[in-house]
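Let me begin by presenting the structure, written as structure tokens, before commenting on it.
Only one protein chain is missing; all other protein chains are in place.
In order of appearance the chains are A and B, and numbering begins at 1 in each one.
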Amino acid sequence: MSAAHDDHHHGPAKGLRRWLFTTNHKDIGTLYLWFSFAMFLLGGSFAMVIRAELFQPGLQLVDPNFFNQMTTMHGLVMVFGAVMPAFVGLANWMLPMMIGAPDMALPRMNNWSFWILPFAFAMLASTLLMESGAPNFGWTFYAPLSTTYAPDSVTFFIFAVHIMGASSIMGSINIIATILNLRAPGMTLMKMPLFVWTWLITAYLLIAVMPVLAGVVTMMLFDIHFGTSFFNAAGGGDPVLFQHVFWFFGHPEVYIMILPAFGVVSAIIPTFARKRLFGYDSMVYATASIAFLSFIVWAHHMFTVGMPIAGELFFMYATMLIAVPTGVKVFNWVATMFRGSMTFETPMLFAIAFVVLFTMGGFTGLMLAVTPADFQYHDTYFVVAHFHYVLVPGAVFSIMAACYYWLPKWTGYMYDERLGKLHFWLSFIGVNILFFPQHFLGLAGMPRRIPDYALQFADFNWISSIGGFLFGASQLILLVVVIKCIKGGKKATAQVWEGAQGLEWTVDSPAPYHTFTTPPDPKLIHDQ
Amino acid sequence: MANAKNDNANTKLVKKLFLITVGMFGFGFAMVPMYDVICDITGLNGKTSGRYTAELEQSAEQLEERQITVQFLAQNNEGMSWAFRANDPQVKVKPGEVKVVSYQAKNVKDYAMTGQAIPSVAPNEAAQYLKKIECFCFAEQDLAPGEEVEMALRFFVDKDIPKHITKLTLSYSLFDITKEQNAAESVAVR
Partner (left out) sequence: MLPKAKLWLGLVVAALTMLSTNLQAAWDLNMTQGVTQISRETYDIHMTILWWCVAIGVVVFGVMLWSIINHRKSKGAVSATFHESVKVEIVWTVIPFIILILMAIPATDVLTKAYDTTESELDIKITGYQWRWEYTYLRQNADDEEVSFYSIMSTSREEISNELPKEEHYLLDVDKPLVIPVNKKVRFLITSNDVIHAWWVPDFAVKKDAIPGFINESWTIVEEPGVYRGQCAELCGIDHGFMPIVVHALEQDEYDAWYAEQQENARMTREMANTVVTMSESLEQGEEVYNRTCAGCHQVNGQGLPPTFPALADNAVVTGDLLENIDVLINGRPGTPMAAFGRQLTPVELAAVTTYIRNSFGNTTGDLVQPAEVNSIIQAAQ
């Protein structure tokens, strides 16, 4: 705080030192976003290996062990390296500007929480070069495959997860402190943009469940190296306990990756519909109820472990209940578009695609919640299709929408709209060719995480792989758009978008290095 | 906006949030005993409870007519080489009636080994009604090279067992828990 105050008349330091020692929320946001993009490409290249191997029946490119390493690393890198840091990056850039704060509440911790991430992922990626190979037990790392039967690199994996967890927790504490303590006068809680609200709730989820993840990997560490038996039946433990603890973290984690996306979409749709967000209050309550429900549905990932029927029924009902607040959100977005005055720039296209495709992921989620049907879906490509629909055209599309939406504010130039639209359409078509056939594969009985498959699955795998390559290649367009936009283009106005509302649009484009060192005029703060 | 005031508020909030973090880390570990307690009460994972110690009153007139089939299974976990089997594949018991059955185990290795049998009951719901008075699973089994033992299991099925359960399966998985150094010694002896 005080550091930011002291040098608020100076610009950024020069060279590498600017990035290493920065405490500026915009610099740190930029670092997070670039890091996340790099991880997106890394995790994406793992996915390309997977799709290439699955292009045809038979083993062509990799051996099954390496295939398992690829699925594991793809999941870990995408969840912890791409999606989560991207949202933290957006939060860093936008939250202070949205609530009229000069910076994040804890700028030095902010620097730290970013800079430990590259070490965590360097450690994780280095396992690929180890003799034992990288972790090969899936991103859900079920014991005892990840303990008694794990490759030696599992210890590096555990420490990497610890560091990622520490980073997320520090980031979350910072975000909560910023939102609760640094709002400009007049920015009451119920006047905050939804992106701020969703992040506040996400941050609470993070500090509630990341420690549980840290706990479960610590237990693994003890089982592997210190002879305890948390998850080993021989010593009185239970491998199913691992799944309970893991999913107690894992299910809220799913919402950690989607709630900020709701916030982004709730900012973009009103802007391009030129109409206030419908049902702001209900949006806030819906977000809070989704967060609450996320703590009591975890065992729907474990319907086949043999829980008693009362447990199965409880988790089925609770899970189905999530459809209600989620539905409210979708209906509100549609009502916002209804009788608006819409234009379809790239951010809006991504946001609309988000609403449609995320909802489809929600539908399959509802189907998966139904326990007897889940016995058929569980651990098949139907599940793969489901969570990729909510995470790729869901979370990832919202991140892309956010980037296009705020790029002019960040760089001061408009991005190339034609390239942006090309990126959107190729991504949209690619993602559907990639994931839609996987529903059929799952229903027809193809288990997930297999390097080779029976002949009746050949056609849809072939199509899915083509979609995968198309989607993967299209993402390079985003890189071109961003670089072009940094280098120059049409000058952006402060308002940027005709329908944009909110404090971030009252400052110049590009946003000055320091914004709101004096609080904004309370008259600028409107009802949402 | 006074910075001092803000710093103060931040410190307080950060302390609170840090406490939540530590608390949740502890909660992760607390889930372990919580899970055991819940399993004990509900038979969630089919684990049977420990030794039944209460006084058992048993008179022929009190026995119900219905009969319950109890099946016995034995299997070795990976790395365990003992010849391990149930001597009686199944018995029929009346609720409340005490039965004794036996398992057989032989150490086929030429070094001493320690085994631990882990019981599990299907259906899980029945686990809490299967009461063991005496069981080889209560202790580790040490067997000398080539040693063979017959191990007794004395049990009864609780009278409160729901009517719809007419058959239950008790399965023992035998794990090799011979300490690492023992194995190393035996290799040296060989």
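In the analysis below, a residue touches a chain if its C-beta (ideal position, glycine included) is under 8 Å from a C-beta of that chain, and two chains touch if they have at least 3 such contacts.
Everything numeric in this text was worked out from a predicted model, so none of it was measured.
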| task | Among A:M70, A:V240, A:A385 or A:V481, choose the residue that contacts the chain missing from this document, as touch is defined above. | result | A:V240
| Who touches the missing chain here, A:L20, A:A122, A:M190 or A:A454? | A:A454
| query | Which of A:A120, A:A134, A:I352 or A:V431 sits in contact with the chain that's absent? | reply | A:I352
| task | Tell me which residue among A:L41, A:L443 or A:L524 touches the hidden chain in the full complex. | result | A:L443
| task | Among B:N10, B:N76 or B:Q141, single out the residue that touches the unshown chain. | result | B:N76
| Residues from chain B at the interface with the omitted partner, ascending | 45-47, 71, 73, 75-79, 81, 83, 87-90, 106, 108-109, 118, 120-123, 164-167, 169, 171, 173, 175-176, 183
| For chain A, which residues touch the unseen chain? | 57-60, 63-65, 68, 131-132, 136-138, 142, 144-145, 148-149, 233-234, 238-240, 273-282, 304-306, 309, 312-313, 316-317, 320-321, 323-324, 327-328, 330-331, 334-344, 352, 355-356, 359-360, 363, 366-367, 370-373, 375-376, 378-380, 440, 443-445, 447-456, 458-460, 462-463
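We take it that only the chains that are shown with their structure count from here on.
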| Geometric centre distance via CA averages, chain B-chain A, whole Å | 40
| Hey, which residues of chain A end up touching chain B in the complex? | 1-2, 5, 105-106, 169, 172-173, 176-177, 180-182, 185, 207-216, 219, 230, 233-236, 238, 240-241, 244-245, 248-249, 306-308, 310-311, 519
| query | Across the complex, what residues on chain B touch chain A? | reply | 1, 3, 6-7, 9-10, 13-14, 17-18, 20-29, 31-32, 35, 39, 42-47, 77, 116, 118, 124-125, 173, 175-177
